[in-house]
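Input: a single structure, listed below in structure tokens.
Of the protein chains in this complex, one is absent; all others appear in place.
And now, chain A:
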Amino acid sequence: MNSPLRKVSISVLVLFTLLILNANYIQVVRSSELRANPSNTRILAEEYDRERGQIVVDGNPVATSVRTDDALTYLRQYPQGELYSSVTGYYSLVYGNTGIERAENEILSGSDDRLAFRRIADLFTGRDPSGGNVELTLDPAAQQAAFDGLDGVQGSVVALDPSTGAVLAMVSSPGYDPNQLSSHDPAAIRAYSDTLGAMDPDPRVNGTVDERHSPGSVFKLITSAAALEDGYSSDSVVPAPQTYRLPGTSRDLSNFGGEVCDPSGQQTLADALRISCNTAFAQLGVELGEDRIRETAQAFGIDEEPEPMPLPVVQSTVGDIDGDAQLAVASIGQQNVQITPLQGAMIAAAIANDGSLMQPYLVDQLQAPDLTVIDQTEPEEQSRPVSADVATQLQQMMVGVVEGGSGRRAQIDGYTVGGKTGTAQTTADGDDNQWFVGFAGPEGEPQIAVAVFIQGGQGTGGDLSAPVAQQVMAAYLAADGGN
């Protein structure tokens, strides 16, 4: 039996060598990666000893650290509670950090290389090292209006400055209280987390960038843009029958509520958008072809891998299109088309900015602990989905929607407002997704673009979402308009 015994002995040596090699791999090779993982609350605990930087909106902290007497020196607090939770995220002993707390963790915690020199200086001067600040692009008035507008409903609002891409408002409802996830009491944190986890949807999910939905008629803006780029004009007359037989099927597509778009069976492109005529756009989409639609959608950012802003963003998509029947349905934003609310706002912003899509961003500047600026975000053009001329026509068509079409409830006295509503059926039981995307500002110079998405509930995008968009845009224009 001695020969196999020796082999067993060697095998044990091999097994244990594997253990040791693997321990080396985890503890040495992967060590820094595991340390840097934002979910690693150990580093968090180390960080608690250091004053974490503030997240600032318009000069006021929305996340700040206060000194306490307990073992974890600094407590993270969010003075405005739920209002900015979708953006700031939380900073949790138990669950790690999310949102800006995660995306800008290196600056906030002070571990960013750009703060290295100060850290060394702190070492010598004996001053307690602290983290840098993150100044957001958010506008308090727009954010508050968006938050109030979504009170009690499930949905999202994103508002952008069309000329820069700066995010002016970002709210996902229902929200949550980040203070309760960022306390120093693990039991209470877990209890609150369980409460949130039991809700549907989990309020910690940021619906503006984490989720995508069928855009419904909002997508007609893409179809319109594709048509205009293809040589149509807003005055071009397009077929608008009462029903449209989907190519290659025996199914008929009808309009909302079975309405007639125009007794003559045809209407201008502008009118078709104004009353959101399904049959006209379905047929138009088929006419233009899948490639044209996809090309335009992609130019607006759909089916492109989104840049983190710095929050990670889910990719919007046109989805699979199998044949003309599906193309027809996709052209009116149904089928497999799915976009994030942020993408909705980007469509409106690109149109409002004369065809130039600006890269959306949330962080205006990063500051060292002594408030000197260490990084200032410069607006960047992401793409030019349509020409200035086409953009102007689209703007006028969208103004038509608000002035005399499905988006009337978005009107603001003294300003030019354009928009597009969308209603997408999600379930058989009649709950719909309500969209409104649009822009507003003084005549000819839109200053804010917005997307409002409300999930479930009865009515159309014009009924539920347009008023919320109106409040957000009006609040922003009243506070900052004309500057």
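Simple rule for what comes next: contacts are C-beta pairs under 8 Å (C-beta built on N, C-alpha and C of every residue); 3 or more make two chains touch, one makes a residue touch a chain; residues count from 1.
Going forward, contacts and distances are computed from a predicted model.
Asks: According to UniProt, what is the chain that's been left out of this complex called? Choose from "Cell elongation-specific peptidoglycan biosynthesis regulator RodA", "Carboxylase", "ABC transport system permease protein" or "Carbohydrate ABC transporter membrane protein 2, CUT1 family".
Replies: UniProt lists the chain that is not shown as "Cell elongation-specific peptidoglycan biosynthesis regulator RodA".
Asks: Among A:12, A:66 or A:388, single out the residue that touches the unshown chain.
Replies: The single option touching the absent chain is A:12.
Asks: Quick one: say which of A:39, A:195, A:249 or A:376 touches the chain that got left out.
Replies: Candidates A:39, A:195, A:249 or A:376; residue touching the omitted chain: A:39.
Asks: By the contact criterion defined above, which parts of chain A meet the unshown chain? Give residue numbers in ascending order.
Replies: 1-6, 8-9, 12-13, 15-16, 18-20, 22-24, 26-28, 30-35, 37, 39-43, 45, 71, 95-96, 185-187, 197
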